[in-house]
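Here is chain A:
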Amino acid sequence: MEEKRNSGMPEEEIALELKNLRVKFVLEQETVHAVNGIDIKLRKGHTLGLAGETGAGKTTTALSLLRLVPHPGKVECDKLEVAGKDVLSMSQKELQKFRGSDLAMIFQDPMTSLNPVFTVGQQIADTIMLHNPTTKEDAFKQAEKMLELVGIPAVRAVEYPHQFSGGMKQRVVIAIALACNPGVLIADEPTTALDVTIQAQVLAMMKKLRDERGMSMIMITHDLGIIADVCDEVAIMYAGRIVEYGTLRDVFNHTKHPYTEGLFNSLPNIRNREERLKPIPGLMPDPSKLPKGCAFAPRCQYATEACREKRPEERMVSDTHMVACTAYDDPDFRIHRPEKGGKNG
Partner candidate 1 sequence: MKKLLMVLLVIALATGLCFAGAASEKPAAAAAVEYKDTAVIGFQTKTSSISPPTQTSVMHRLFFNLTHDTLVDYSEETSSLVPGLAKEWKVSDDFRTWTFTLRDDVYFHNGEKFTADDVLFTWEYAKNDSGTNATVKTTYNKIEAVNVIDDTHVEIVLKNGDIDFLYTYSNESYSVLNREAVTADASKGPGIGTGPYMNDEFVASDHTTLQRWDKYWGGAAPTKTLEFRFISDATTRLAALEAGEIDVCQGPNNTEHSIIRGMDGIELYVCPGMNLTFLAFNSEVPALNDPNLRLAIAYAINNQEIIDGAASGVGSVSNGMWGFFTYGYYDDWAGAGLAAYQPTNLEKAKEYLAKSNYPNGGLKIRMTCNSAWTVGALQIIQAQLKALNIEVEVQQLDSAGFTSMTKAKEHEVVIQSAALTGAGGDMAKFFTAGNTANTATYNSEKVSELFKLAAVEKDDAKRQDYYKQIQVIIHEEAPYIPLYYAGTGVAYSKKVSGAVWNGSGKFDYSKVKVEK
Partner candidate 2 sequence: MLRYAIKRLLLMIPVIIGVSFLIFFIMDLAPGNIIDTKIAEENMTEEETELLREQYNLNGSMISRYFKYMGGLVRGDLGKSYITGKPVLESYLEKMPATIVLAAASILVSIIISIPLGIYSAIKRGTFTDNTCMVLSFLGLSIPNFWLGLMLIITIALNVKWIPTSGFRGLASVILPAITVGTGLTATLARTTRSSMLDVLNQDYLRTERAKGNSEFRVVMRFALVNALIPIITIAGGQFAACLGGSVLTETIFAWPGVGKLIIDSVNSRDVPMVVGCIIMKSFSIGLVVLGVDLLYAVIDPRIKAMYARGRRRSR
């Protein structure tokens, strides 16, 4: 693992690259288009935030990276490379070696993510044994060290999942994920099921581990606060497509896409109490009957005839900031949300 980090090759800059990912679930009556063409480029040591309402296809995207999309999902992708390895062409054997060592994942609901009949220590040791096999005792010791790392006293390694609280369980899940020091970590709404105070501790711990190990990470969440706190770059997803992508400053301060604006308007503004919340009208579109043109058009206040007809292309508004919205064909189109702090604010 050591030699990969400091090699200067530009490709090494990219920890994970995904091109044109499409996932659909073929059922008897209908076909659900969960993901409709997503590109992700994650640089080493960086954290990408993947935000969007439930049903936008976030988890499906994450699972596709590990090629764990359950039946009857169909995954099509032009390119998927993690740490320089082409995941698409991997055989089952190679995939098993790949999962957990190069790419690891943390799941949303800690209550059901741990195997109830094995001790916590065993489950961590099991992962270690899978990737760098050693003696049982040695693996168990490493597991205890991992528990300490995530803030759980090593002595509890012999206890069972039902003896841990929600927060502690999530720490165990994190320990399992990091046991083999993965290059990239995907966190699928790791703290959604936890209450706020525990949420802050878990996030702080994740940030510390990420910085110590120089790990790159994809943080999936619908909570913009977490993204602001943890991520370097942001991708806003809607109905299986990335509608806006850019650095934290790009998206937060120079919001371009009406849907992103809507998300911000749904957040209460502590400083200005009287401001009325402006929730986005309507519901997420039915993934099996996506409307023509822009999926957000039916709920977009700026929607024009063109929006409903043409599928918006991705447009670079700065070297790091992309938006996919037909309205911007008209150069002086602006959304209501004011830009803050000028170009580099």
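Assume a contact is a pair of C-beta atoms (placed from the backbone, for glycine too) under 8 Å apart; a residue touches a chain by one contact, two chains touch by 3 or more; residues count from 1.
The candidates came about this way: all candidates are chains of the complex that A comes from, given by their letters.
What you see is a predicted model, and the numbers here were worked out from it, not measured in a lab.
Student: Given the candidates 1 or 2, which is the one that touches chain A in this complex?
Tutor: Here, the candidate touching chain A is 2.
Student: Report the residues of chain A in contact with candidate 2 in the complex, numbered from low to high.
Tutor: 66, 68, 92, 96-101, 104-105, 107, 109, 112-118, 126-127, 130-131, 160, 162-163, 173, 176-177
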